[in-house]
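Only one protein chain is missing from this complex, and each of the others stays in its spot.
Each chain gets a letter, A and B, in the order it is written, and its residues are counted from 1.
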Amino acid sequence: MQQLRPAEQLELKLHVNGVSRTCTVHPMARLLDVLREDLRLTGTKEGCGEGECGACAVMVDGKLVCSCLIPALQVQSAQIKTVEGLAPSPESLDAVQRAFIECGGAQCGICTPGMLLAAHALLERHPHPTELQIREGLAGNLCRCTGYTKIFSAIVRACEERS
Amino acid sequence: MKISKTLDADAIGSSPPRKEGAAKVTGRAQYIDDLHFADVVHGVTVRSSVARARIRAVHFLPGVPWEQIFVVSAADISDGGGHNAIALIEHDQPCLAGSVVNHQEEAVLLLGHPDRGIAERARNLVKIDYEPLPPIFDMDESLAQGESKAHLIWGANNLFKEFEIQKGDLQAGWAAAEIVCEGDYETGAQEQLYIEPQGMAAEWHSDGSVTVLGSMQCPYYIHKALTHLFGLPDEKVRIIQTETGGGFGGKEEYPSMIAAHAALLARKAGRPAKIIYDRIEDMVATTKRHPSRTRIRTGWLRSGQMVAQDIDFRIDGGAYMTLSPVVLSRGGLHAAGPYVCPNVRVRARAAATNAPPHGAFRGFGAPQSVFAIERHLDEVAAQLGLHPEELRARNFVHDGQTLASSQVVRDHVDMNELLARGLALSDFSRKREEFSLSNRAAQEQRGPKRRGIGLATFMHGCGFTGSGERMLGSVVAVDSDENGRIRIRASSTEIGQGTNTIFTQIAVDTLGIAADLVDVVRPDTAEVPNSGPTVASRTTMVVGRLVAEACQGLRAQLRSAELLAEGHSSADFQRACVEHHRKIGPLRATAQYQPPPNVNWDDKTYRGDAYATYGWAVYIAEVEVDLVTYETRVCDFWAVQEVGKVVHPVLAAGQIEGGVAQAVGYALYEKVVWKEGRMQNGQMTNYIMPTSMDVPRIHVDFAEVPTPFGPRGAKGIGELPMDGTAPAILNAVEHATGLRVRHIPMTPEDLMVAALAAEAAPCSN
Partner (left out) sequence: MRAYLPEYEAVSARSLVEALTLLAQNPADARGRWQPLAGGTDLMVLFGVGKLPAGRYLNLLGVGELHGIDVTPSHVDLRALSTYSDVRDHQVLQREFPSLVQAAIDSGAIAIQNRGTIGGNIANASPAADTPPALLSYDAEIELVSLRGARWLPYAEFHTGYKETKRAPDELIARVRLPRLSSQDPERQQFRHYYRKVGTRRAQAISKVCLAGTALAVGGQLVKPRLAFGSVAPMPLRCPRTEEVLAAGPLDAGRIQAAQAMLSEEIRPIDDVRSSAAYRLRVAQNLLADFVAAALTPRPA
């Protein structure tokens, strides 16, 4: 932890996956680092640090965002959802997670957490998305392994299961 | 062997769920930066800002508490009794630059501090004084200067490797030729762009040993590099692979460098050290695909028979050798294509330049040379007045004929059938007609869109070239624990391609046991034998076969101990293992690679069986070009390949789809912008890989002609899709627009230049 003057420290209160968390951080600390380092939630990944790859995607107050672009002081009291909060219980998976496994939507897995959040955001907006809507909804999440093809299939499969 | 119904879903040919899939979709999978080390020091690398220079002085400017910062230089390596080199083919690449640097971004110093922000700030406060030396950035200039000895930047003549493949009598070929065609083709560098940046962590122990964990493809490469660097015996170095977020070759050899750095820093600090590259650093400093230039000159009979083939293939290896000789080897051996030609010469050279060293990237030389030959053949077809597919059909190699390396094709191949399949699936001929007509109409009406369809036909050798597999002598071990759980031990890494799942399937298939009885041991040099690197499309075919053999060995031990009958169930097998443990002792079997008989390769003459077997493919691209913006959109894509045996249909298709997408990037988007030997666009904002909006629909079709060399006949497939995609796309663009572009990436800017040139000189060719 860097040595800061007390006036420069922020008492950050967050609700992460439904659980209240507090930590003391620099106001400009990236939400990504707060999650990974202060809260030890390492499911959210850093792929580029410049908001291009989407590996750091989380939901803040119900909206999909890149956590590498958000300073801590902008998420005071916010509701955050990360990949760790998707499964209904530690022993089960949600429909999208199951579909990713069944359809081969995850290969190396590094883009998967962000991709799952993007999938959720997409399905909230378009419960039965067209191919174009799927492509647009995932356009901010880069995957180098799959060529996206089986991620598209996984989303279609998840829709079928949910309806 | 009887396999019960419930086991079929997990056997070879089925698509069981990814072994580590649940961990990946819940965020529980642990990549190196997810691991927390108490008391860790974060490392950053101070790098050269000039391409070639002598180091005169190093200054540490005020602004950080330098007394808290650990500094490692080249002196720390030799002072510690080690060798300042990253051991690979040669030992020419220093771990840390000593008195000279030979490329921009070369590592000079390591800095470490517990606070990442302070370490980063310190990096910017190191100032190095250089005395510049004249660099060379162009591979042909390097070859020329090297040949004349006028300007040497590496070795005696700037040449990492050179060889020639010869077949028949080229002069006789020219004499017989009725038409001669010539062309120069060029491919640019390409960044692997795994989404997880390179990262390593190291920790020393009180017994003088070191453990390194991180993102990697080849734990034993790192092991060899560190034993050499530190002068340590084998048992004092332990390398462990953490979950790896993509590799594609970019984590084949480079990790040895960052592992060495982490270990050096940990030794200096007396605490664990972690180095995680930021994206810019990863892009500009680590390896990329070798740029290439190929000159092809071919001679033909009017009937479409190729009678002479002369190929001059050059690659740019960057400042140090790394794997350039092997990339050159594969590139050279694929340069002539899946065709039979009586008279062939392939000259191959890998030149040094003062760019950061280039290295392994899926395809490993073949995407470069296949691009050239497949573009060239379309040009030849046009000149001969034949359709592109007709020209190829008249020249495909058949069983019993020889490739350029004089390898006799023994595994059955029928490229004509594959071609017919591809043409039918894509409706090729009808579309070609339709697009030609609609393009003409669009031209008359001044509409902006043009459509085209194009193909490429190619092969990819599976496993290491020539005697490579023999030299590796890969070993796999399989054992059972006291509860009858089967553990597969191999150094083959899971990097997304499905190693864990495939090995499990092979064990299930061989032993008739349930998949959840099988564990694939994490690649840890203390726990697994050396089954070779995870490269060269060898994991399923070569190592997978050893997994099967080791499993057979295990079963044989149980049988000979009379603990297992024929037609056993999974439960029977588990019980037998438990009994073996109780009554006899540990149960373990190993298998080692045996070179197959009748696969003979001569490294000196570059002649013989270059690869045990090949995957064969026909790829077809359908494109739409917009002449307002000169952008090319790949609308549709068909990938037809013969792969021996599809072990896991979902994983196999996933490999093809992912490779095609990467190759779409290689063809149209992924330009590395160079200035004075440094990548200028080393950010994901400016180095453009395809998004979900940019990839076409990809239709994958597999044919199966089992090879004797792989488990149930499986060949390698990981690199195949990288080879033929780019030329198929550019062939389609030429069909769409009549514009002839001979280099990739072909950006819209490039197509515009071709379009304007064609407008200015409408009567050429």
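The rule is simple: contacts are C-beta pairs under 8 Å (C-beta built on N, C-alpha and C of every residue); 3 or more make two chains touch, one makes a residue touch a chain.
Here the structure is a predicted model, which means the values were calculated and not measured.
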For the chain left out of this view, which of B:L152, B:I280 or B:C635 touches it?
B:I280
Which listed residue, B:R28, B:H83 or B:R121, touches the chain dropped from view?
B:R121
Return the single residue from A:L14, A:A29 or A:C111 that touches the missing chain.
A:A29
Tell me which residue among A:C68, A:V83, A:I110 or A:A154 touches the hidden chain in the full complex.
A:C68
Which residue from B:N158, B:T691 or B:T707 sits in contact with the chain not drawn here?
B:T691
Full-complex touch with the removed chain, picking from B:D427, B:D481, B:E631 or B:E704, is B:E631
For chain B, which residues lie in contact with the unshown chain of the complex?
116-121, 124, 278, 280-281, 448, 627-631, 669, 673, 680-681, 683, 685-686, 688, 690-694, 748-749, 752-753, 756
Chain A residues touching the chain left out here are 2-4, 8, 26-30, 33, 48-52, 54, 57, 63-66, 68-71, 73-74, 76, 118, 121-122, 136-137, 139-142
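Keep this in mind: only the chains that are shown with their structure count from here on.
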How many angstrom lie between the centres of chain A and chain B, each centre taken as the mean Cα position?
30
Name, in rising order, each residue of chain A that touches chain B in their complex.
1-2, 36, 40-50, 52-53, 55, 82-84, 86-87, 93, 97, 100-104, 106-113, 116, 134-136, 138-152
Mind pulling up the chain B residues that touch chain A in the complex?
15, 17-18, 20-31, 33-34, 36, 115, 117-118, 192-197, 243-248, 278-279, 495-498, 650-651, 653-654, 657-662, 683-685, 689, 691-693, 695, 697-698
